[in-house]
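Excluded from the complex is one protein chain; the other protein chains are retained at their positions.
Just so it is clear, A, B, C and D label the chains in written order, and each chain counts residues from 1 on its own.
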Amino acid sequence: MIQGIPLEHFLIVSTIMFFIGVCGFIIRRNLITMLMAIELILNSVNINFVVFNRYLYPDQLQGQFFSLFVVGIAAAEASVAIALIINIYRNMKNIEVENVNEMKY
Amino acid sequence: MNVLMFYLFSGIILIFSLLSITTRRILRAAVYLLFVLVATSGLYFMLKYQFMAAVQLTLYAGGIVVLIIFSILLTHHITHRFKHPNLTKLLMGIGATTVGIGLVITTILSHSFKAGTAPELPVDMTVIGNQLLSTGKNGYILPFELISILLLAAMIAAIVIAKKENNKNSEI
Amino acid sequence: MDLGQFILMRHELLLTIAALAILVAEIFTSEKNKSKIINFTLVLFALVTFIGFIPGETGNLFGGSFQSSQLTILMKNVLNLAVLIVFLQAEGWLRKPENADKISEYFILTLSTLIGMNFMISAGDFLIFYIGLETATIPIAGLAAFDKYKSQSAEAGIKLILSSALSSGILLFGLSMIYGATGSIYFADIATKVQPNALIALGFVFFVSGMGFKISLVPFHFWTADVYEGAPINVTSYLSVVSKGAAAFIFTIVLFTVFKNIVELWRPMIYALAICTMTIGNLFAMRQNNIKRFLAFSSIAQAGFILLGILGAGELGMTAIVYFVLVYVFTNLGAFGVVAAIHNASGVETISGYKGLYQTNPKLGLLMTISLFSLAGIPPIAGFFGKFFLFTAAAGSGYYILVLIAVLNATISLYYYLLVIKAIFIEKNEQPIPEFRSSNAMRIALVMCIAGVFIIGFASGIFEYIRSISKIFLN
Amino acid sequence: MNILTLLVLIPVLTMIGVLFTKDYKGARLVSAIGMGVELIATVYLVLAYLAARKTGMMHEMLFTSDFIWYPSLNIHFAFGVDGIAVAMIGLTSIVIFAGIFASWELQFLTKEFFVSLILLVTAVYGFFISLDLFTMFLFYELALIPMYLLIGLWGTGPKEKSAMKLTLMLMAGSALIMVGILGLYYNSAPGGGPLTFNIIEISKINIPVAAQRFFFPFAFIGFGILGALFPFHTWSPDGHASAPTAVSMLHAGVLMKLGGYGCFRVAMFLMPQAAKEMAWIFIILTTISVVYGAFSAIWQNDLKFINAYSSVSHCGLVIFALLMMNQTAMDGAILQMISHGLMTALFFALIGMIYGRTHTRDIREMGGLMKVIPFLAVVYMIAGFASLGLPGLSGFVAEMTVFVGSFQHQDIFHRVVTVIVASSIVITAVYILKVVGMLLLGPLKDQHHAHLEDAKWYEKLSTVTLVLAVAAIGIAPLWLSDTIVASLKPIVTRLATVIPF
Partner (left out) sequence: MTGYTYTIFIILIPLVMFLVTGLLGMKWKPIVSGILGTIGMGIAWTLSLITAGSYFFGTHGAEGFQAIIPFEIKWLQFTETLIIKMGILLDPISVMMLVVVTTISFMVHIYSLGYMKGEGGFARFYSFLSLFTFAMLGLVIATNIFQMYIFWELVGVSSFLLIGFYYQKPSAVAAAKKAFIVTRFADLGFLIGILILSFVTGTFDFAKLTEPGTTIFASAASMSFMGISAMTWAMTLMFIGGAGKSAMFPLHIWLPDAMEGPTPVSALIHAATMVVAGVFLVARMFPVIHFQAPATQEIIAYVGGFTSLFAAVIAITQYDIKRILAFSTLSQLGYMMLSLGVSGYGGEEGLGYMASMFHLFTHAMFKALLFLGAGSIIHAVHSNLMQDMGGLRKYLPITHITFLIACLAISGIPPFAGFFSKDEILVAALEHNKLLFAVEYIVAGLTAFYMFRLYFGVFWGKDQHYHHTPHESPMTMAIPLMFLAFMSIFSGFLPFHNLITSDKMGFETHTDLMVAIPSVLIGVLGIAMAWILYKKESVVPAKMAKSWGILYTATYNKFYFDEIYLFVTRKIIFNYISRPIAWFDRHIIDAFMVGIGLVTEKVSYQIKGMQSGQLQHYAFAFVAGTLAIALSMIYLLM
């Protein structure tokens, strides 16, 4: 065990973080906070990749690079999402997710 | 020391994650998110992935969070406080989360991870740089190019959505 | 590697060049000549599509990150063809004044998602796969919100981007587990290392739900209807045909190549998903009045049928899926084309608004009918063959009960397709949609669809060709 | 060119021709000519078939041709006919010929009407000549679908609902058939080798018994739904009541026969063991069908409902006889199909013509029409007599063959059900005479009907064609019966030689 910390502990942390993100996505009332929850999720995934890379497969940097690209994509995603949120704001004058339900059933 | 640091970072991550999704002030949520991201980069440092940690700090903490904060400022009054979450959704969220955490952690704990036997690759900038531009196996030039298309497209998408049109009189 | 090898990724390169060309054209075109970009793009893309069909070499690039085979080339060609039809159909819509300043954006965004899909199809590792997936998704959110002053369109955009972000997060989480369990992100490595253990199962489920989002399998489908309804019709048709078709291709490829060792593990799961998807899709489609929403649910049900092919054994299943998607492209685009033509001319997009269509616009009515019959799987139209081969594939693996459920579901689907046909032919309307003439591009597109729908079934060579290259691909 | 290809080609050309016509007159003229040519082609086919048999061609199927369509799945365009198929084709040609003339005056979307009608017929021809399960199924489904528009657009009453019910129930049936066919396909080479959809090839091997047990009900019930097998017959009254004249004629006259034909050609012929094992279940169901349909008909007041229930009863007899699985009974079943096809088409034609004049189908609102429209009334009576099995008309021949055949079984069960089924001839007499008595005889009930016009030339042509066919079979049944029996021999032999459980 590297530095005396078992792999599982990292994974537990990332898992909890992941599900906190999921939970946040489900319960938050605001589109931007939902976006933040997404960032939590992606972040936890990154931890996973990096930790697996470091602990189990340090012969290559696949995990690390994966996280790297995830970060990049997260940025792209966030930018588009924010543009869309602003678009919503322009159309509805607020960004409460509960109001975004014109189409249903 | 490492152990201590790990639990410290973990504690920060978990606590501020939780706070970030529960606080009723949106700006605070953004700040808590920033803490989480910074603590995460701390973990990366601990794992000796400095490059990753740096990217995390600059791109994530520096880029995305700033973007978020900007958008918050665009769409909210600072003093705005949320209503409490909807009860059904709260229950849904907590339910899914509990089950999910239980399931995943059980699975992880029950799995016996086997470390690879191959020799460790030193993580320095040369290696990272070489791999990033390599065209062979474990080379990342193709994703690198691809993501550039993605970023271009995302940019165009963001612009086309967000840009103000001449004939329309919008609020922003 | 030398430059000559880039011929292997000619589809992707051509598309990139096309996208850049449009960008350049946009820059050098004056404000009032913007609409000429449409003609330019149509010609350009027709060329690209055509070039795509020229046979070429196959092989791997970038250490296996990029794989090209006859089958993947065919898939890309199918997608190109579909996008060509979508573009032709979008012509009338783009010429409208409110879209005047975002013509090239529409094309570039669409092309970039198409590039993403092409990379996904050719992906040899999960990283390319993932980036391709995101490239194929994120810009579409922008497209969905293209009518940005319509709240429905904005809603569609935000729903799409947030759901897709969540789903890709979950998919990534799954990928991280698979990486943790197998130690590689390369398909070839993973394929040899997957074993039926809990961690892989978990990662696999997360992966499937992420893909299920793209193919809109129940219960990952909820965004579909809302987004389809809110997005502009030509984006909806793109989403419903190209995006879904590509996802189905990739899903099949990944399941058949990467996870073939745990086939016993995923079959029950696909079984259950297939039943849910077909049934729920049908149940929701039954009572829709908005035609786009209606088609959304119908496409969900169709996705359920695709899963039957996945359950089918090996090459036959693969063939059936590719064939079905090919048929589906023409069929669904035929239906969407009619919807778009009518919407452009009169703004009507409800089924009740279609009443009496046959009296005023018989050709469109007939075309819609044929498309819907094809969706329902009525002979001798191609849809029948598509479905039949899917069922044959599933039956080949012994899933007779599932086939029965599927065919009964097809019967339910016939019910709601008939509701539309009833509106078109039988029901009376005080104010039917007035007679109109659609643009030439639209006509070309519709003729392509109808020709495809009739030819594909009878020309058995297509099926046999797909079958032969599937065989090569899977060995 | 193969005569069978021609049979399918002529309607297709007719359809194209109709599309190019200008008005309703052109459309009906082209259709009539097309179907006239088809009738001639059919006569030629019959003669050619008989001649070929006479010269001693002993193959099961004649005029066969075989094009490979989907080689990797071994799907072929395989065509061929035996005596049974020829007989069914003859039936189809006669009924559609009469049907065109029965809808001579239709002026609402005439082109579309004739195109749909002929499309339906094309599919029917295709079905009867197919030797490949895939093409057979293809034509089967193709035949069902124009029905929706035909009823929904040109029908009367609650047409949309009925059309929907009919289409969906029949399509559900085809769902079952699909499973059956796929099951057959995958079990068509138990000893290894290429799988096949070809009926003749499958009939040469023995499908594993377990598979037969599983798939037989699917195939049988699937086809049985179209054959109005109790309790899946309820599409029939509504559908027939709402359909326009020619469609009712074609549907009851021909399309329902697809069910019986399929039951026999696909389900029983290819899965004989299971058929033997499970026959008793379906025998009970069809026995109920026969008696129950007849009793239901007594209580109806709508002419089309009466006829629809009578069809349930008669088609029940078809399947009943098939399940008896001996040569005579099966011969009777085929005869009954043809006979019922002709006379029910005649009935529906007449009902359409009467409805066109009186604008009601309720027998309580009419009466004494014999005085006013003697031609139609007399023909109606002939149809009625055919239906209740009067000798000299086709119904008698068919029913007697069925009864005698069914009674040849050695066990009490078969003979008792035969007696029960035979009792339907009395019940049939009751409702036929009830209708004849109320509708045609007695004093004129509604004075508005006093000046109705009797049949026009095209109506006479339509009905006389059918009457002649009914009478021809009734008076000289031997040639038809012999043709059928000759073709039944291999099937019966196969059924007889399978090992019973």
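We adopt the following convention: a contact is a pair of C-beta atoms (placed from the backbone, for glycine too) under 8 Å apart; a residue touches a chain by one contact, two chains touch by 3 or more.
Small disclaimer: the values here were computed from a predicted structure and weren't measured.
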{"item": "Touch partners, limited to displayed chains, of the chain removed from view", "value": "A, B, C, D"}
{"item": "Residue among D:S339, D:T401 or D:S487 touching the omitted chain", "value": "D:T401"}
{"item": "Which of D:L195, D:I298, D:L452 or D:A472 contacts the chain that the document leaves out", "value": "D:I298"}
{"item": "Residue of D:S93, D:Q327 or D:T358 touching the missing chain in the full complex", "value": "D:Q327"}
{"item": "Omitted-chain contact residue, chosen from C:L283, C:V348 or C:I444", "value": "C:L283"}
{"item": "Touch list for subunit A against the chain that is not drawn", "value": "22, 25-28, 34, 97-98, 100-105"}
{"item": "Touching residues on subunit C - with respect to the absent chain", "value": "158-159, 162-163, 166-167, 170, 196-198, 201-202, 204-206, 208-209, 213, 218-220, 222-223, 225-226, 265, 268-269, 272-273, 280, 283-284, 286-287, 412, 415"}
{"item": "Subunit D residues that touch the omitted chain in the full complex", "value": "165, 168-169, 231-235, 237-238, 292, 295-296, 298-300, 309, 327-328, 331, 368, 370-371, 385, 388-392, 396-397, 400-401, 403-405, 407-408, 412, 415, 418-419, 422-423, 425-426, 429-430, 433-434, 437, 440-444, 476-478, 481-482, 485"}
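Note that in this section only the chains that are shown with their structure count from here on.
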{"item": "Result of counting contacting C-beta pairs for A-C and A-B, higher pair", "value": "A-B"}
{"item": "Intercentroid distance (Cα basis), subunit D paired with subunit A, Å", "value": "65"}
{"item": "Residues of subunit B whose C-beta touches two or more other chains", "value": "104, 108, 113, 116, 138, 140, 143, 147, 150, 154, 157-159, 161"}
{"item": "In subunit C, residues with contacts to at least two other chains", "value": "127, 131, 134, 138-139, 141-142, 145, 148-149, 157, 180, 183"}
{"item": "Chain pairs in mutual contact under the definition given at the outset", "value": "A-B, A-C, B-C, C-D"}
{"item": "Residues of subunit A touching subunit B in the complex", "value": "2-5, 7-13, 15-30, 32-33, 35-37, 39-40, 43, 46-47, 50-51, 53-62, 64-65, 67-69, 71-80, 82-87, 89-90, 93-95, 98"}
{"item": "Residues of subunit A that touch subunit C when the two form their complex", "value": "18, 21-22, 25, 31, 34-35, 38, 41-42, 44-45, 48-49, 52, 56-57, 62-63, 65-66, 69-70, 73, 76-77, 80-81, 83-85, 87-88, 90-92, 100-104"}
{"item": "Sites on subunit C touched by subunit A in the complex", "value": "126-127, 130-131, 134, 138-139, 141-142, 145, 148-152, 154-159, 161-162, 165-166, 168-170, 172-173, 175-177, 179-180, 183-185, 225-226, 229-230, 293"}
